[in-house]
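Structure record follows, encoded as structure tokens.
Complex shown without one protein chain; remaining protein chains in place.
Labels run A and B following the written order; every chain starts at residue 1.
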Amino acid sequence: MTGRGTNWVDEALREHEEHAAAEEAAARNADAGDAGAGDAGGAARAAGRDATPSDREQQVLDRIDRARRRRPRIREERITMSHGAGGKASRTLVEAVFLDAFRNPLLEPLEDAAQLQVGGARLALTTDTYVVSPLFFPGGNIGDLAVNGTVNDLAVSGATPLYLSAGFVLEEGFGVADLTTIVASMTAAAEAAGVQVVTGDTKVVERGKADGCYINTAGVGVVEHHLALGAATARPGDAVIVSGPVGDHGVTIMLARGELDIEADLTSDTAAMNGMIAGLLEAVPGVRAMRDATRGGVATILNEVAVAAGVGVLVEEDQIPVRTQVRGAAELLGIDPMYVASEGRMVAVVDGGQADDALAALRAHPLGEQAAIIGHITADQPGIVLLKTAFGGTRIVDLLVGDPLPRIC
Amino acid sequence: MRFVDEFRDADKAHALAARITELCEPGQRYKFMEVCGGHTHTIYKHGLEDYLPEAITLVHGPGCPVCVIPMGRVDDAIHLASEPDTIMTSFGDMMRVPGSQGSFFDAKAAGTDIRMVYSPLDSLKIAKQNPDKRVVFMAIGFETTTPSTAMTVLRAKAMGLENFSVFCNHVTIIPAIKAILDSPDLRLDGFIGPGHVSTVIGCRPYEFIASSYGKPVVVAGFEPLDILQSIYMLMLQLSEGRSEVENQYTRVVPWDGNLAALTAINEVMELRPYFEWRGLGFITHSAMRLREGFRAFDAEVLFGVPGVRVADPKACQCGEVLKGVLKPWECKVFGTACTPETPIGTCMVSPEGACAAYYNYGRMNRRRVVEVELTRP
Partner (left out) sequence: MCLGIPGEVVEFLPDQPDLARVDVSGVRRVINIGLLADDPPEPGEWVLIHVGFALSKIDEGEAAAALEFLEGIGQAYADELAALAESRIE
């Protein structure tokens, strides 16, 4: 009934025993291989026996690191809300189901848009589906969210956004006036971003499905610069910059649902960032990567960069801009603003020497007035994101497992 | 944020850390246990251990009320939720706790109506809005939360609600602490007392720890400076040969607790003769159930539960972690078979569990904040 048999624990254990045995065998073969060159494996095993507590702890940390690098597998029989959260479960779903099936080099980078060569032109292609609830919220609605979101995915991929498609799934009984309002918002957003909706589709499903309205948008843009953007290009010494206060959208949606009886003067930060990003790219050739800080928040992006580039990331808690009210609501709800979505903010990784120029370029644009350098890429502890807390101690920032705020975009 | 930011000030932390280090006797090691999931969480979230000298170890006890719920009780809750026309409401922390057939989250994916609430009062709203459904609130927590459930039941009674009930899994902290103290596995030098539980029960209940077991207790707040100051106060007691109960969290905790809260609990609930704690076994007088007069709000009585005892998976060492005998990374399955995505035991599932806190925040090469040695003339 719940889709998980009683022996899921045994299964998990067996899987890990198999992996551990495989690793031991590989280590033994390696030892046999360089028996002449010194017994590194033996030394490690001897170290295991005489190890101090901190050595033993390090061995456990290494073991965990190896476990984390393994090929992800879907264990659940059913999709849960976690799979839509943008955290670990989402990642596993994408890698184990979609990437595995569609596997091709264009998909593998799993960036916000795919980079394509068509004829002599370099194009970027992206798609997003919007299931936000409620449909109308302070600062916008599902319509402008959709347009801005797709424009942003193209912009952070270094493309000039040009054309969008818009597919609608409408619930029987949905108000035509509401639909008209949504579409009007999309028109305004498209105009502001300088893009056109050139094709679309409409389907209607029975009352009770589609929760009013779902929108899918796809977007295509042209890449005119010669930079090789991508999370994997980040290197030690790079600066990590965020374009403004984070978490406004996610918290606004959460409060707009009305289930929590919390009132605050917050609006969604949904906005098209292509203008700001064009300014950044013009001023700063040393941009390595940009990401739209949506589902999963800043924390998720930092982890993606750390893993993609095999680098460490160190950020400072008191440098991350968060509005007072977002902080208050997050404390009240027990969630961390680092994981909360924004819809008009981006994270950029930039050559350390050009960080100040990048900051100036962002701050010159209204959307980037509160841009801030929040940390750096390091060579320490690759694959791991560290946070220096306001208190002065250090801790890890990992991907979230569950979903603190469902259906916020 | 007022009453929060001031207690996260890094400069003051350096000073306290220096004082704490000074009080350490050369060659001696100190072990302090905190028994509150909130403390575990704060310690890891702010990287507090970076300020402590090598000589001091913090051990995490059974203070996470989600962590101590046995798998069989989770199964019972899912059974209740799966009855026709039932809506179960629950705090977020419970959603991923594994029963023998999966968690609330898995049940929800399979179609059971389980909804997350922030307050037990939200369940009353849902009950009013759905008169043809039964609403069952999964009540968990130590004494911090018990009064809220009691008040909610009283309010439901006042409202004349007929479709609301509670599946009561509230536990009490003192028997758990006593079980730790009586455990032969553990040598502790003092306790960091649970700050929010103490706003309800006050500081007196801990006096037996100081007088009968000779261990100092300091009731601590939840900001990192609160905990650091509490450790300082514990070290001071040790260095002065005292063992007393002290209150560091005076801005919130009254010595006598909250009488209205204790009265509400007493009106609605009574102690169960015994209750099973995950990892600690059966403990007498350690949990609450609704009194006879409130049967109409007791889901267990109204609808019945299978009540099957489910043994912890053999590989699970949660019991030892909860008693502070093992550090999270010392558990054989930590981080490999047992991770936050695939939690075998509750220490990993609850965000306040020691294993989850360590995995999510502390799984790194510790970098101690540089301390300045103050040499005295």
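Quick note on the criterion: a residue touches a chain if its C-beta (ideal position, glycine included) is under 8 Å from a C-beta of that chain, and two chains touch if they have at least 3 such contacts.
Just so you know, these numbers come straight off a predicted model, no measurement behind them.
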- Touching the absent chain in the whole complex: find that residue among B:Glu6, B:Glu54, B:Glu162 or B:Asp185. B:Glu6
- Touching the left-out chain: which of A:Gly194, A:Gly310 or A:Gly334? A:Gly334
- Note on the structure: It is residues of chain A that touch the chain not shown, namely 260-265, 324-325, 327-329, 331-332, 334
- Spell out, residue by residue, where the missing chain touches chain B. 1-4, 6-7, 9, 11-12, 14-16, 18-19, 36-39, 63-66, 91, 93, 118-122, 140-142, 144-145, 147-148, 151, 194-197, 199-200, 222, 225, 229, 248, 250-254, 258-261, 264, 350, 352, 372, 374-375
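Going forward, only the chains that are shown with their structure count from here on.
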- Message: Averaging over Cα atoms per chain, report the distance between chain A and chain B in Å.
- Response: 32
- Message: So in the complex, the part of chain B that touches chain A is made up of which residues?
- Response: 1, 4, 8-10, 13-14, 44-51, 78, 82, 92, 95-96, 100-103, 105-110, 118, 122, 224-225, 313, 315-316, 327, 329-330, 333-342, 344, 359-365, 367, 369
- What residues on chain A touch chain B, complex-wise? 1-6, 9-10, 12-13, 15-16, 19-20, 56-58, 60-61, 63-64, 67, 75-76, 78-82, 88-89, 92, 259-260, 324, 327-328, 331, 333-334, 381, 384, 386, 388-396, 398, 401-402, 404
